[in-house]
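Structure incoming, see below.
Complex shown without one protein chain; remaining protein chains in place.
Naming follows writing order (A, B and C), and every chain is counted from residue 1.
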Amino acid sequence: METDVIVIGGGGGGYPAAFRLARSGYKVVIIDPKGELGGNCLFSGCIPSKTVREIAQMVWRNNRILKTSIRPDFSIVQDHKDKVQETRFIQHREELKEFKENVELIKGTAKLLDNKTVRVDVEGEGREIEIRGRYVIIATGSEPVKPKFPGSEFAITSDDLYGYKTNIRKLPDDITIVGGGYIALETATILKSLGYSVRVLVRSGRVLKGFENEIVETLLPLLDINIMYNSPLLEIRKKSENEFEVLYSDEKGNKKSISTGLVMLATGRKPVLPEGASGILALDSKGHISVDEAMRTNLPNVFATGDVNGKAPYFHAAVRMSVAASYNIMSNGVATDYVDYKSIPVTIFTIPPAAYVGIMPSEAKKLGLSVIEASYDMKNDPMAQMYDEMGGVLKLYFERGSLRLIGAWIVGVHAGFVINELGQAVAHGLTARQLAEFADQHPTTNELVAYTARKVL
Amino acid sequence: METDVIVIGGGGGGYPAAFRLARSGYKVVIIDPKGELGGNCLFSGCIPSKTVREIAQMVWRNNRILKTSIRPDFSIVQDHKDKVQETRFIQHREELKEFKENVELIKGTAKLLDNKTVRVDVEGEGREIEIRGRYVIIATGSEPVKPKFPGSEFAITSDDLYGYKTNIRKLPDDITIVGGGYIALETATILKSLGYSVRVLVRSGRVLKGFENEIVETLLPLLDINIMYNSPLLEIRKKSENEFEVLYSDEKGNKKSISTGLVMLATGRKPVLPEGASGILALDSKGHISVDEAMRTNLPNVFATGDVNGKAPYFHAAVRMSVAASYNIMSNGVATDYVDYKSIPVTIFTIPPAAYVGIMPSEAKKLGLSVIEASYDMKNDPMAQMYDEMGGVLKLYFERGSLRLIGAWIVGVHAGFVINELGQAVAHGLTARQLAEFADQHPTTNELVAYTARKVL
Amino acid sequence: METDVIVIGGGGGGYPAAFRLARSGYKVVIIDPKGELGGNCLFSGCIPSKTVREIAQMVWRNNRILKTSIRPDFSIVQDHKDKVQETRFIQHREELKEFKENVELIKGTAKLLDNKTVRVDVEGEGREIEIRGRYVIIATGSEPVKPKFPGSEFAITSDDLYGYKTNIRKLPDDITIVGGGYIALETATILKSLGYSVRVLVRSGRVLKGFENEIVETLLPLLDINIMYNSPLLEIRKKSENEFEVLYSDEKGNKKSISTGLVMLATGRKPVLPEGASGILALDSKGHISVDEAMRTNLPNVFATGDVNGKAPYFHAAVRMSVAASYNIMSNGVATDYVDYKSIPVTIFTIPPAAYVGIMPSEAKKLGLSVIEASYDMKNDPMAQMYDEMGGVLKLYFERGSLRLIGAWIVGVHAGFVINELGQAVAHGLTARQLAEFADQHPTTNELVAYTARKVL
Partner (left out) sequence: METDVIVIGGGGGGYPAAFRLARSGYKVVIIDPKGELGGNCLFSGCIPSKTVREIAQMVWRNNRILKTSIRPDFSIVQDHKDKVQETRFIQHREELKEFKENVELIKGTAKLLDNKTVRVDVEGEGREIEIRGRYVIIATGSEPVKPKFPGSEFAITSDDLYGYKTNIRKLPDDITIVGGGYIALETATILKSLGYSVRVLVRSGRVLKGFENEIVETLLPLLDINIMYNSPLLEIRKKSENEFEVLYSDEKGNKKSISTGLVMLATGRKPVLPEGASGILALDSKGHISVDEAMRTNLPNVFATGDVNGKAPYFHAAVRMSVAASYNIMSNGVATDYVDYKSIPVTIFTIPPAAYVGIMPSEAKKLGLSVIEASYDMKNDPMAQMYDEMGGVLKLYFERGSLRLIGAWIVGVHAGFVINELGQAVAHGLTARQLAEFADQHPTTNELVAYTARKVL
């Protein structure tokens, strides 16, 4: 079988390139073991978790503001989540139909033979086919790391909690989450907002490593969750269907135990490589496929996009990379589209959320960049006041002299929305003056952008 | 009494200038009849109405998604609203304290004597003082037009409904709103979402005059409210405490009547001018004080900002104008800061909302501008799917050739947030390519910006 | 013969696309009757004319400033000109060598058979070949209109004067140029600066039609050339080898005559279409091939770039269009690169020169755009003072409100250089403030850009 472009992986790193190339008449074959478009994000990641999150936040707000005590049955929440996922699967199927002249989706597992050849074990057909393409895009994503330890089989991961049509439709009152990354904290605040009692067990003395310290310090007090630091997990023992004993070591090294109804492991993610890839493609120290800003790997004609390259493991980044790969394929690997990783926003969808984009002060310091900082307290944001969620801060960092916005973060209500305006500004070098000259819509939290920029003028 | 700058009006057109000037050491006297900072917007406008709106939307969402039937007591809603207003009044008092060296707030009514002199009838003191300032900023805002007709005294306005500590703490089940502007429609959808039965009586054959036709046509079907077109109001008769008979004329000119529990008039707003102003200041055809982009009136040293100049009657516009006036005062009326009216976003906070910014196609056509249009259906927006609010459209208009974004509108979930990113782009001439290169945060409705821009590339 | 892309015409509209496509591995065949890269511009247009111009300007300056009376032998000037052309031909041959894997240049004349097929009459081989390509770019340029009238065979055109290795190596003292376009005026000032006596015979009452009136009015007094308006040419009679009688009609319709040593016709240019094109391609009212901003003609797979499409008949525009065509071919005709015609600068290389870019006031008025204008008198420019060429003006037009630079013109020394900075600003929407914040290098004429922008702040 011959095609122009082989795309391995039907998620955010894969289908945008496929559709863009198809729009320009290229023939594309997408290979995905699910036989559906939509990767981790849709199947068990951002889409379902944020669906649950939006409901959790709504319930929490309703209860606080109107003094109600709504506590929805978790199965209703999960049903709604499944419906949203279903909606998107259908949407993707329709997109596939629209491009059916040029795009074929094969359900199966791909093995990379060389820079132009892929062998596919076609699912349900018991046969292998060999596909030759002028280009290959690898967009195979990442998966949760599930560490092995005594009783690890009793724990679930975020895939189990958020997966499409998951069996988990009911939750016990007491839940233990293991890990200190953003998935652990998001899930902790989501479940807490829905009325569950949640504790977070963290191996080390801090959470959200890799996030700027000041963001973490601003966010944590607002989350109001029970985080147990320096508490490495040792073992899980099953007591009954909904009762587990979690053994961990406390700060002094003493073995301790907790009784809980459910244990969720959220201990990081790792890249998923197609078979054959690691032999011929250069990898970085963490096993991701090495790429440049044009998504080019060390092999001519092979591109890698999305989580698998580890550059910016977020859906929106994957989509952007996928589009870049499509243009760079049309120009035969001569780079014409480059991804600016540092202007990609990152949001932690806890309740309340936090978000940042660009260069953070600790990095600016390392780079020797001199910045002018301006900040705004969320307690003065009208929307924060309306929701009575007045915790948080917005900080803007302007390059001294040019006043170009080089970084920004926000902790508090609507962080995930505001970060887009800020990211657009960082990406295109807008200055304090330009932000100040714009009149952000009142009353939206984005107003703080203009207000804060005006502080330096 | 001598000062540097006299600011007449303590709202969004007034205090930002006062504080900016104070920050640069200028002495400022603000005169406001309420004796509080915060104008219409805070007292009875955008802040209280949007507070009620956010609650209404939350309740409506909760009921739809979780199949609950919450119907909050209106007094709880109003209490919350009052609390938010209170919070902001306190915030403003603290700001005044911070600038107390340079800013004095006088509770009273100002009369403009000449371009440097104001006489104030100080409230509660029964005395008049004369203040001379090197500059005067007029920021006296606007007020609802309350037409006179038989029974008009039985109707309320939005000031009554949303005013701080209003007596209206309880609503009848059946409510009639008269008018076809954005206040009428916002209030109609807010009350409907809170469970009330609402009808809208409109004099002419269309609503939202002044808004682009395509926006209105996209929005209206989503609002699902009972709009009675071509139905001019004739008379209101009071039947009992909570029962009114509304007499109107139908399309054929026949007199008709409705029985309703409350009538709210939302029939436009008009500028409020200080006494003495109309004699010495040039006005436009609708009675607003004429200004240029630098907020200068025909009189040297006199500036007019906010609703009173009619250029862009929105709080965020007023704040921007106020800041501009402050800079132009520091440079002695030599313009150094100009307001770009056409890049100010406008949002109709109906449920769902609509928003636009920049040049709309009908105007582009008039100007002879050739545009490339791109659109995105909200039904594919993840957040629209999460909230099951899938109606609406995003449209972007790029100048042909340069691909600069010159206009945009969005109808649907989060319109008020997304319009900020779009407005920032319109204000600073970002192109389709620049929007496409940015990776908007997933999953936020802002993602559609990048997705839509990518359609033209 | 099969190829990816057929490029008809080896000039500025042709070779940049060829090289860009070759860089991305596309096979390209260029067909040009000269068998050399470089079109009119190099062979007989901007390159030779500006070479002569630079020498003329240098001589003129030298004579004025140092009170010398240099009058170079015209053959030395022409030798230098030929050498410059030779240098560029060699440069192009080297570029061809560099891309020899992918680009083939055929000397011959192309006939368009359909949207993928071209027949070439190969020069010197007496044979025809048929080439099939997936795409065709037509970049056949334009040529001088040479009107027919009694004695027209005695007149030369600019092609004769500036052509590579032209026979014209010596000029008579008295020269008559017929026409009022930029070529006529450029040549008149060039020859005048070299010491010749030049008159310009213009049919109508004005020159430089199509140029903004204010530019022409500023420029003309500085040129100090003898322009005879309303003097249509009737006949040329040859008296002897270097003596011609030029018969024309004066304003009152009386036949007049002048004796002159050489007559040059500069009466406009017209597009050159390959045979077969007019039958299958849509043309505009002046016979140019109709294209959109992506260089697409009405036929799929056929693009037209450079003078032949009449959009912006300048070499730099042709190059830009050619590059755009190359990207749009790589994306299979789905537009990804658009040319912004209105931000292409135009320079009249008279001595002194004039240049403009963007929207001129007369057009702004038509569009209903409100502008803020700022100007600077060249007499205060240090470089104008150094060269004692103090005539001229710089004008900037900013959009009211946004202060975006939407148009600019400059008459005077270094106009051709300064227009680039201005054009870059117009193209990318820079504002008065941005121009003002930049410190243009002192002492260069570009300084006026910052100085003038600062006038509106």
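Note that a residue touches a chain if its C-beta (ideal position, glycine included) is under 8 Å from a C-beta of that chain, and two chains touch if they have at least 3 such contacts.
The model shown is predicted, which means the values in this text are computed figures rather than measured ones.
Novice: Out of A:Leu234, A:Ile280 or A:Ala335, which touches the unshown chain?
Specialist: A:Ala335
Novice: Have a look at C:Glu243, C:Asp292 or C:Glu437 and name the one touching the chain we're not showing.
Specialist: C:Glu437
Novice: Touching the absent chain: which residues on subunit B qualify?
Specialist: Interface with the chain not displayed, on the subunit B side: 23-26, 327, 330-334, 336, 433.
Novice: In the complete complex, which positions of subunit C touch the hidden chain?
Specialist: 12, 20, 41, 46-47, 50-51, 54-55, 58-59, 61-62, 65-68, 70, 72, 76-77, 80, 84, 87-88, 91, 314-317, 319-320, 323, 337, 340, 343-347, 355, 380, 382-383, 385-388, 414, 416-421, 423-425, 427-428, 430, 434-447, 449-450, 454
Novice: To test your reading of the contact rule: which positions on subunit A touch the chain that is missing from view?
Specialist: The missing chain touches subunit A at positions 293, 335-336, 338-343, 366-369, 400-404, 427-429, 456-457.
By definition in this document, only the chains that are shown with their structure count from here on.
Novice: What whole-Å value do you get for the distance between subunit A and subunit C if each is reduced to the mean of its CA atoms?
Specialist: Computed from C-alpha means, the inter-chain centre distance equals 53 Å.
Novice: Round to the nearest whole Å and give the separation of the Cα centres of subunit A and subunit B.
Specialist: So the centre of subunit A lies 36 Å away from the centre of subunit B.
Novice: Mind pulling the subunit C residues that touch 2 or more other chains?
Specialist: 336
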